[in-house]
Structures are given as structure tokens and as C-alpha cells.
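What you see is the complex with one protein chain gone and the rest in place.
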Amino acid sequence: MSERRLADLLAMWRIRAFEEKVRDLRAEGSIVGSVHLCIGQEAIPVGACDALEPEDALFATYRGHGWAIARGVPVTPLFAELMGRATGVNGGRGGSAYFTAADHGFHGENSIVGAGAPIACGAALAGRFDGSGRAAVTVFGDGAMNQGAVHEAMNFAAAFDLPVVFVCENNGYSELTPIADMVRSDRLAGRAAAYGMPGHRIDGNDAEAVRFHMRDALEVAREGGGPTLLECVTERIAGHYIGDAETYRRPGEMDRIRRREPITRLREGLLADGVPAAEIDAVETRARGEIDTAARTALAAPLADPATVKEHLYA
Amino acid sequence: MSERRLADLLAMWRIRAFEEKVRDLRAEGSIVGSVHLCIGQEAIPVGACDALEPEDALFATYRGHGWAIARGVPVTPLFAELMGRATGVNGGRGGSAYFTAADHGFHGENSIVGAGAPIACGAALAGRFDGSGRAAVTVFGDGAMNQGAVHEAMNFAAAFDLPVVFVCENNGYSELTPIADMVRSDRLAGRAAAYGMPGHRIDGNDAEAVRFHMRDALEVAREGGGPTLLECVTERIAGHYIGDAETYRRPGEMDRIRRREPITRLREGLLADGVPAAEIDAVETRARGEIDTAARTALAAPLADPATVKEHLYA
Amino acid sequence: MPEMSGTGEVRKLSYGEAVNAALHRLMEELPETLVYGEDVGEPGGVFGVTRGLRKQYGDRAFDTPISESAILGSAVGAAMMGRRPIVEIMWADFSLVALDQIVNQAANVRYVSNGRLAAPLTIRTQQGGAPGACAQHSQCLEALFLHVPGLRVCMPSTPQDAYDLLVTAVHSDDPVLVVENRMLYFGAKEEVRVGGAAGPMGGARVRRSGTDATVVTWGAITARVLEAAESLAGEGVDVEVLETPWLNPFDTEAVTAGAARTGRLAVVHEANVTGGFGAEVVARVTESGVPLSAPPLRVGTPDTRMPAAPVLAEALVPDAARIARELRALVRGAS
Partner (left out) sequence: MPEMSGTGEVRKLSYGEAVNAALHRLMEELPETLVYGEDVGEPGGVFGVTRGLRKQYGDRAFDTPISESAILGSAVGAAMMGRRPIVEIMWADFSLVALDQIVNQAANVRYVSNGRLAAPLTIRTQQGGAPGACAQHSQCLEALFLHVPGLRVCMPSTPQDAYDLLVTAVHSDDPVLVVENRMLYFGAKEEVRVGGAAGPMGGARVRRSGTDATVVTWGAITARVLEAAESLAGEGVDVEVLETPWLNPFDTEAVTAGAARTGRLAVVHEANVTGGFGAEVVARVTESGVPLSAPPLRVGTPDTRMPAAPVLAEALVPDAARIARELRALVRGAS
């Protein structure tokens, strides 16, 4: 039991160390442009991706670095992508908000709110004809629940019993605006009933809970039972984007968030279970080491070649 | 009591006679283009509009002739509009699917599925600032419930407590496709819960039931309680558009529909209550007379003047 | 017995039937194809164009909710996974509720993934004016799509092109928008060669040769241009009519060569003039430096919304008489 939790801890630390390194690289100018970190939300991709099969398709958002990493995309080409290197997963063309690594079952981030949901339906639909047994997962935020495309996708998947899991990362904010002010009830899982599909509001800061529900939803999906909505309740420790002044935070909010965040919680749980602190801390050290190496390797790679900039517009 | 029902009957006959006349005019070529009749659905506009105040705003769809008539738009300029006359409500520019008569609180049909719903939210929003006490009503079909704009509008209205009544005319079909095949549950009122607003599935072939629920919803709205979804269950006796071969009808379907349709039902109820048949039949005769005169008047009016065709694009 | 040949068979088909024949063929020869959209399955399409597919290919042809974002988005996703979805947007006007999935999604997949992913979907739609059609069912929107790099666009006006271009589109590994026209669906039957190999994209069709001016056109209005050209021929004004059913890729060379030959250029389209693709054609030709003996001419619908009354709409959309008048002035000099 503590082995799996240590593995989760490592997986979460990989993501957090990656994101913190990204923040540093952005500060020093090696990364430019808008970047959305998932610090505080790591348990969701870690728990969810563990339940996926290689043939499954995953569609994330601009806040998707953690999803790419949890899905098994090597971090060096992710760093390279952020730094505009030829060796980036998209050869530098995607950037932070548009990672794509289909060969790892990661079918892309997306920076249009809600757009990935219908696309995931299509990936699931394809699976009905190609014998792959594929399920599709689409990830989006609480705010995206108010976007028309997400609604259309949920009904489409439900009506046609498509094997799709809709993962809503409810971190309480859409950019700088609290979701609670934009909906009558911010218990968003309840919306699943509108489409006749199951919806669960779960602890998104607990990788184990996410894993359980994801497995369950995928089982339903693969058996022909259609889609499920998983509302994963979480909080982001970082701002909406790097540079966000976070003036919208209420007094005491950040303290509360830090107490509840998944890595701290898991660490405390492991300590309580008698896992030695040194063993736990070694996980962080290991993750940071890997990440440092990857970032250095990526930084040393050549920039994308402007001579190729017009390639691949058409077949 | 039977007085109000006779008034309802007259109002419904006005609509049906109008629509039947439209069908004739279309067949003889006085009206050209796509036309969507509301035959069989008359009880909804009749019951609903009776509950509206002059300052309220009403947004309908291409199947909106009945709504315009029930709202009090004179039928002569409606016929004229259909026949491309200068005297049409839109001077001939709107046609069947785009009637607009703001001076009668009829803020327009719309032939983009779902588009009227967000627009109605805006009319309601305006009422919050102009002191009018306005409520807004938006009408759409069962199929429109799967359109993103309708979803966005419902959440928008609910989140901001806007005085909007969403009237869904569930006639079982979206064009040629049964709604039951396009959703897991075709009891669509249940979707209201997703937005935290009340939703009622009501008998749309009973003007009295529609009137009751509309009054109630408007009361809630005007008191600041926000929107309501009314799913009015009905059936269309006509095809989706004039010319629809209706090959999708199941055996016995039309017989069942004809037994349940609002005019037949109301007639039978009045007879059972002892209203003399002659009195009831006189209502139809009166309506048909009015409609015939209006159609003739409209037909005699001059066609829209091509010399004016570029006017009013900008202020 | 239909005539058979090495490259297929000749059948008498209307434009709508030609689209239907292409769809049947594509479902037959490409097992990855799917055909879906509103009313396209059981009912066979509101214009009957997808008739028989559901019966013949079962689940591969189906109806959808009225959810254009879901239709287009799912087509992008299915295409990424190796399917070849052929989806229908019933009217081009309706694409505007879901343009994101075409512009921000479909068109980006290949380029942004650096060629590692592709989205070979085909979007069939139809557009244009028709008697009594309202403002929201009349627009010609090709120019919007032609400003989107990564998206192929064609607009057939004959039964043969309706067949051929759709076959080419679906065989293409790129997202392609095929813009049909409902006024053409039920037109006269013509001989259509079906069953040949999928052709390449692009190219122009010399619909009429002539020496006094090169008139570039596409879509349903091509017939009116030809009518105008014929009537002008009787007056000794002899214009070349070049139809460009492929708009992306666009055969700039053929157009420029035509203009060089005749010394005069006109572009006629049903779309409204400002910002229409006619501007692009004029710009390409004039940029090329081809000497013209008269300023280039664009003929299109004036910049207004579209009124429903036929008498009003007819005053806007160019007819053969107006086209002839403008071409005459181009060739003879303004009167």
C-alpha cells in the first residue's frame, strides 16, 4: 500500500518539480509567453492516467503539463517544447498550451476553453470502428462547464453511449473569477444528470480516489455504458498564469489550500503510516534531479529551425 | 370558465386558420421559400402569451407564426411579410422565419437553432436597468436543447437571476429526427436542475396548463427568482416544413396526434360541458373569416420596392 | 446499360445524385469513412443527398443532435484517430455557431503537431440564395474559410465536379470543406463519369473560351456567367469563362495566364463584394504585373444582408443581365 503511495508521490513530485522549473525558466527568460501551471492539482493526472490503457486518447487543456507527464510523455521534449527547441514534442510549434504527443496517447492540450470535449467524443467514436477498445478522456476546468461545446459533447457522448470520461478539474476559479459567482451551484457533477449520465464529485487532491473513480468510469465506458462526468475538487496553488497577481484570493485562502494540497497530504499520510521521512524526502530529491537534467538537456538542444516554418501546413 | 376556453379556442383557431391559409398560399405560389407551420402546437403560444405584459419581450423561432399572432401582432402585415409585400412587418425582408414586431413585444423569430436564448437573456438584463419590469421569454424546440447557445443562456440567466422563461416546445422531432434518439432522456425539463433552476414538464396541448405555469414562472422571474424552464409537450400535425414527406412517422402516429391535438381536445371538452356545437363551430368560422380577409388585404398590397433594398444596413 | 470504361462508368445524374453516388463509392472503397450530421442518417438528408447510406452501411452513417460543435469537433477527433469522417453542416450559415472547431482545431492539427498528427475530415455544406430564403439561410461564406491556412476549400457547380471533388476531398489527408448548393441539387441530370481514380486538388475549368476578357467565377453563379457570356457573344463580345471550383488550392497561374491572354479580368461571385474572394483574385493578378487594358472588375452581391422577399433578393444577387452589362462595359469601356 505505501509502495503505491510512494509511486504516486514520485509521480506528483515529477509534475511539481517540472512546473517549478518552468516557473524559473520563465522568470529567467528561457521560456517566453503565457504559461498555466498545475501546481496543487497534481493528484488528478497522476490518479487518472494510472487507470488508462496505452490505446486510450487523452485531451487536456493549456493547464495540461501534468497530464502530459502523467501520461508518460518524456519531460525532456516537453521542456524543449516550452523553450522553442527543434526537439520539442511539437518541434516548438505548440508551446505550453498546445503540447501534443500522440505516440504517448496524449492527443493534445488545447487553449480554447471546452474545445477538447467534442474532439474526445470523436476519438471515442473512432474506437467503435477500429477495434482498438479505445476510451477517451477529456479534461477541462470548472469554468469550461459553462461553454456550449462542453454541453454538446456531453449530450453527444451520452446519446451515443460513447466511451468518454469527462474530467472536470474544479479548482474554484476561471482565471480570476470564482466559479461560485458564475453558477447557481458549484457542485458541478450534478450537471451529469441532465444528460442521463453518472456524475461524481470526488476529492481531486487524493490520487487514490481519482484512480478508483477513473477505473470505474472506464469500466463502464468499455462495457458500452457510455460516458461519466468526474468532478475532481482541487485548488491551484499557483496563479491562473505565471504573472497573475492573485488579488482575488480571500484572507486565509492560501494557507488553507497549502494544508490541503496533495503532496503535503500524502507526505503526512505516509509519515503517519510510519514511512521514514528520509525515504519520503528522497522521492522529491529524485524527481528534482530528473527534472533538472531534463531541463538542462532541453536547453542545450538547437532552437527550432526557421527554414522549416512553412512545412506541414498541408499533407 | 367556458368563456375563457372559448377565447382560447378562438385564439387557437386564428393561428390554425392562418397556418392553413399559409399552406394554401404557398401551394399556389403566393408565398415562396421554406415555411415551418405550428399546426398542432397552438395551445402553447395561446396560453403563454396570455400571461405576458406589454413590456415583456418575446423571442421565437422560425416556427413562430403562432407566437406572433398570440402576442397580438396583426395578421395582415404577417401575411404581407410572407408574401414579400412592402406592408409586411419587416417590409418583406424577414420572411416566414424572421418575423419581427417589436412594437407588439414580439422581438423576433430566428432561424438559427438556439440563437434566441442568449438574446432573450439580454432583453431581461436590460430590464434590470431601465425600470421596465420586463421579463423575457424565449421559445425553442426539443432539438435546440442540444445546442451550446441554449446551455450558455440557461446558465447565464440562472447565475444572474435574470427574469427569463425558457419555453421548450417538445414536439418529439428535430426536423426529421426523433428527439428520443438524440438524448438519453427526452424528458427535457429535467435539465433545468443542472442550472439550479426550476423545470416543469407540462401538457403543451392544454392552453390552460400553459397559462398557469407561465404565470407562475413569470411571477418568480419578476420577484427576482430568476429563470424557469417550461417543457411543453406537444406534437406537430404538419411536417417540419411545407413539403416534408414525413416518412419518419410511425404507424398510427398521426391518428394518435390528431386525437390529442389542442383544438380537438378543447372542442370535446366544451361539448362535454354543454356548450352548443353551433357556438363552438362559430368560433372557427369567425377565425377563418378574419384570416381570409387579412390574406386578401395583404395580397393586394404592393410588393416591396427594390429601390429601397440597400436601406437600413447602417444607422 | 451504362457505358463502362477503364476509368469508370458514365451515369446520368443530377448534382445531388452525383454527391450521393460519391458518398456511396467512398463508403464502399474507404472503410474508414463515416457519414454523419443532422438528419443525414435515417432520413437521408434534408435534400436527400445522403439517401441509402444508413441502410447500406449501418452505423457508419448516422443522425446527430443539433450540435454543430459536437459534429465538427468529433470529426476532428475521429480523423486524428484514423477515421475519415464526412460530416454535414446543413447550411454554411450554421457553421458560425461552431467555427472554432474548423479554424482553431481542424486547421491546426497537422501544422502545430509538426506533421505528427493529421485531421483528414471532410465537411460538406451548402450555401447561397434561394427564392424566399431568409437572411440566416442565404449567405455565401467561402471567403471566411479561404482566409484560414490549413483548410482546403472547393465549390463544385456541375454534377461531374460534385462527384469528383468530393472523392478527392475525402481521399485527401487534409481537412477539406466542400461547399455545395441546394439550388443545384435538383438540377438537370448530366452524364457523370463515376468510379475513376481520385483526382488531384486544384485546377481551373475553361467553361468557355474567348479573347476579350477572362471572367473567373465559381459556384452556382457560374451558370449565369455562361448565360451572360453567350448573350454577349451575339453582340461580338467574346469572353473566356474560367471556373475555379477549387479555391484552396487556387489555380492562380491559370487565371493570370488567362488575364495575360485577354488583357482584361473580371471576377464574378455570389458572395457580397467587400472582403469576398474576388478581391484576392484581383490582387493576385494585379500583383503579378500582367498588363491589363482595363481596370479589373468585380461583380458580386452588394454589401447588404439578404432580404427574404424574392423581389428584393433578385435586386441584389447578380443575374445574367447585370453580369452581361458589367462585362460589356469592361470590354467596350464604361458607357
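What to note about this one:
By letter and in written order, the chains are A, B and C; residue numbering begins at 1 in each of them.
By definition in this document, a contact is a pair of C-beta atoms (placed from the backbone, for glycine too) under 8 Å apart; a residue touches a chain by one contact, two chains touch by 3 or more.
No experiment lies behind these values; they were computed from the predicted model shown.
Check B:68, B:83 or B:136 against the missing chain and you find that the one touching it is B:136.
Interface note for the absent chain: among B:61, B:100 or B:228, the touching residue is B:100. Contact with the chain that does not appear here is found for just one residue of B:118, B:143, B:172 or B:226, B:118.
Checked against the full complex, the candidates A:65, A:93 or A:236 give a single residue touching the omitted chain, namely A:93. Residues touching the missing chain, restricted to chain A, are 31-34, 62, 84-85, 88, 90, 92-98, 110-115, 143-144, 146-149, 174-177, 181-183, 247-248, 303-304, 306, 309-310, 313 (touch as defined at the top). Although one chain is not displayed, its contacts with chain B can still be listed: residues 57, 59, 90-91, 93-94, 98, 100, 102-103, 107-108, 110, 112, 115, 117-130, 134, 136, 148-149, 152-153, 155-156, 159-160, 311-315.
The chain not shown here touches chain C at positions 69, 93-94, 96-100, 103-104, 107-108, 111-112, 134-136, 139, 141, 143-144, 146-150, 248, 271-272, 274-280, 282-283, 286-289, 295-298, 303-305, 307.
Quick note on the criterion: only the chains that are shown with their structure count from here on.
Chain centres here are Cα means. That of chain A falls 45 Å from that of chain B. The geometric centre of chain A is 41 Å away from that of chain C, both derived from CA atoms.
Between chain B and chain C, the centres computed from C-alpha atoms are 36 Å apart.
For chain C, the set of residues touching two or more other chains reads 64-65, 67-70, 97-98.
Taken residue by residue, chain B touches two or more other chains at 146-149, 181-183, whereas all remaining positions touch fewer.
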